[in-house]
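Attaching a single structure in structure tokens format; questions to follow.
With one protein chain withheld, the remaining protein chains of the complex are depicted in position.
The letters A and B name the chains in turn, as written, and every chain counts its residues from 1.
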Amino acid sequence: MELLEYLPQVVSGWNLVILIVGTVVGLLLGATPGLSPTMAVALLIPFTFQMDATSGLILLGVLYTSTVAGGAVSAILVNIPGAPANIATMLDGHPMAKKGRANEALHYCFISSGIGGVIGVLVLIFFTPMLVGFALSFGPSELFWIAILGITVIGSLGSASVLKGLLAGAVGIWISLIGFNPVAGTERFVFSEHLQGGVTIIPALIGLFAIPQVFQMIEDAKRGLSGETFGMEQRSVLTSLVYNLSKVRALSIGSIVGTVVGLIPGAGGQIAGLIAYDQNKKFSSDPDAFGKGEPEGVIASESANNAMVGASLVPMLSLGIPGSPTAAVLLGGLLIQGLFPGPGLFTQHAEVAWTFMGALLVSQILMVVFGLYISRFSKYVIRVPKYYMAAAVTVLAVFGTYSVQNSVSDVIIMMVLGTAMYFAMRFGFSPGPVVLGIILGPIAETNLLQGQMIAQAMDGTFQYFFTGSINMLLIGLCVLSIGYSAIAELKARARRRQSTGRTVEIDP
Amino acid sequence: MNTKNLLQKTKILAGTLASTAVLISSTSILAADDFPTQPLNMTVSYSAGGATDFQARIATSKAEQYLGQPVVIVNRPGAGGQVGWNYLVQKGGKEGYDLAAYNVPHFIAQSLIYDTYYDIDNLEPVANWGADPAVLIVGQNSQFETVDDLVDYAKENPGKVTVSGAGLFVGHHIAMLQLEAAADIDLQYIPTPGGVDALRFVQGGQVMAGFNNLSDAYRSQDRIKILGVADQQRSDKFLPDVPTFQEVGYEVDDSSVNFRGVMAPAGVPEERLKMLSDAMVEMFNDGEIQTKMEEGGSPMRVMGREELKEMWANRQSYLKELFSNLDQEELEKAK
Partner (left out) sequence: MNDRRHLLTVIATLLFAIGLAVVSFLPDVSGYKFPQMIALSIVAIAAIMVLLALIPKKPLTKVDEESIPWGSIWPLLLILVGFLVIMERLGFFVTSFIAFFLIVMIYSPQRLGWRGAIKSGVIAAIFMAVLYLVFVSLLSVQTPQGLLI
């Protein structure tokens, strides 16, 4: 089997060095709040020029894997997700940390990432030919329903009020519509020049999560709480491993959802973690425990977003169609080397292709090893006084935002959104739904518009959007999702009514 | 908190660091004869990994050898290219160190239709590296084998043939409009945010046909059928068996070809522009660069400044006419 044939080459000499360096660098970059995975991969493309095709690809692939996993560290420890994929991890990861279970959360994060990642790469290696047809069958109507499915998940995220969550999500969608739209062909809501490029995901993510955290940190510092917020407990990796492996349902849901979402081009792989988290919560016996430090939340989310990595390369390597923004950057890296995706890649450049996939597999294992090792140093990170942390995060936030598109407008948008979010959070709104809205808004609208245009030429809008097996399946999932949220909310209200009279909030 | 004290300390420390910073960053840009003395910044108005981006990176990879200084690519995506090009004319320096990669007809079309800061009068062409014609593609299992098949079907089913393309008023769209006019048919154009999506819809059968870049189609040719190329002559290197539209009887010329090259803001001294142009033409003709581009399936056509000025002017007048003829009807339909 070709994979085994090329495996020794993967772990030899220069390639091994790249694997290790790439993993460590990726983990560190991902763990730094404000720096995003896509940016990290894009930054290193010029370096791959100097290397030969195989090594260059390995570097990019390894970075892709480890930055996604590294982002969870920042999510768990500082409540700032390193990438949109880590938002769901943060929902339960940070509460776990606050309860003194930070190490445990980190362990689950890396172990699940490894498991999900391996599954994703195995799918890439063994099932690519079969899945290509599947990946292609998602057209505008199917993608639109996926976006709607994502939107229905928004309401049930976190433990905040469902109405406020939905409102925040809708505002996020509206914000995403600012700027120039290539399908509609107009510029909308461009009140200031800075808005011409629209509100893009990374500046929004950084602004909405990092800036409120900065405010929180300085508030804590002012109140004299600037020391350790939580302790890092002693926790054996073996114990965590055993527990993690026992959570078969969370792992399976995570890996399957991650693989499927990664396969679908144009769905924006970033929502994999969120959908997995949500589905896992729905199937769990104790949904209320989620959002307060339930390990299954971390396990499902992290296994999903690493499974997505391997899966997103299926359409990329076979058709040249990237399944996620980072895969798109990888595609560029391939093309610069003069290789292009397609069956030819596996026949004429078999060495490159198989070594690359072998490297991806090995990198998952390395990522787990180094991730766990680096977690041991996180106890030093949380001992940093809050005011230093706040200063550092502010600078990194500006830096990370600017480096995405080299645009000062992005930085301004980031700060404005961030400050507004801080005030909104004081009034009970949370940033997660807003970011989701910003991610899903363009997907929903573009596919709706395109779908309408195609439907006009075919049998009509209703036919187009409401027929077809995949469409029906997705619509069914949306209905289930909405129904579930409604029932959950009614149950919660019934419970609240049973408790005495009014709920009294204690002013902090 | 002792504010006055704090202010004093801040001022002193900041002052010390500021002066150090001045020392670090003081390099003279205006050295007259030795141009260039610093690396050149090239803005690519699309995201990393896209066609323009990777072609730009390959084409300028040997800048140090031919220009004396490397070219640093800075991606400024957004608004279909407008963000990056607006940046060039608004913030670009006039000493010749700030350049951008252009896409014709994109930037000309945008300057005519939308409210942009740039237009053909405040930009100077430097050199052109690539010419990527639009090709008509259909899915592998499509009922169409030739351009005529599609035209006949469209005649019988007006407005029912869906054709994808990478956005509005780009080369693909123009090619489609030309075919519509030449064959007197009515097609339904489906714009997508990028070339990849347009290609994917054709492969997946979600649209019946599409116009796309020759380079992208070439790389995917075992998964699609390429029916025709919108150019003056066949692409011998890449698709020798695909006829041009003119050969099969439709008046579709090369106005939709996607030219890519380098430009500078107006105001850069003419000698510097000439120097850059000559050096870049040589660079684009370098054997290694040509090979790499070919391997990536990207057709090249190297042009210098004078030839380019003419080409730009031609495109400008063609597009002006095209848009005034279409005017309200097409523009509304496109929206």
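Following the convention adopted for this analysis, a contact is a pair of C-beta atoms (placed from the backbone, for glycine too) under 8 Å apart; a residue touches a chain by one contact, two chains touch by 3 or more.
All figures in this text were calculated on a predicted structure; none of them were measured in a lab.
Residue A:Trp174 is the one among A:Trp174, A:Phe230 or A:Tyr484 that touches the chain not shown.
Of the listed positions A:Phe189, A:Phe283, A:Tyr373 or A:Phe466, the one in contact with the omitted chain in the full complex is A:Phe189. Counting the whole complex, the residues of chain A in touch with the unshown chain are 43-44, 46, 160-161, 163-164, 166-167, 170-171, 173-174, 177, 181, 184-186, 188-189, 211, 214-215, 218-219, 221-224, 226, 385-388, 390-392, 394-395, 398-399, 402-403, 406, 408, 411-412, 415, 419, 423, 426-428, 441, 444-445, 448-449, 493, 496-497, 501-505, 507-508.
The definition used in the following text is that only the chains that are shown with their structure count from here on.
Per-chain Cα centroids separate chain A from chain B by 31 Å. Chain A makes touch with chain B in their complex at residues 42, 45-46, 49, 136-140, 179-180, 182-187, 196-198, 200, 265-266, 319-322, 328-333, 335-336, 338-344, 405-407, 446, 450, 453-454, 456-458.
Within the complex, the chain B residues that touch chain A are 47-50, 53-54, 57-58, 61, 73-80, 82-83, 86, 114-115, 159-162, 167-169, 188-193, 196-197, 199-201, 203-207, 216, 219-220, 222-223, 291-292, 295-297, 334-335.
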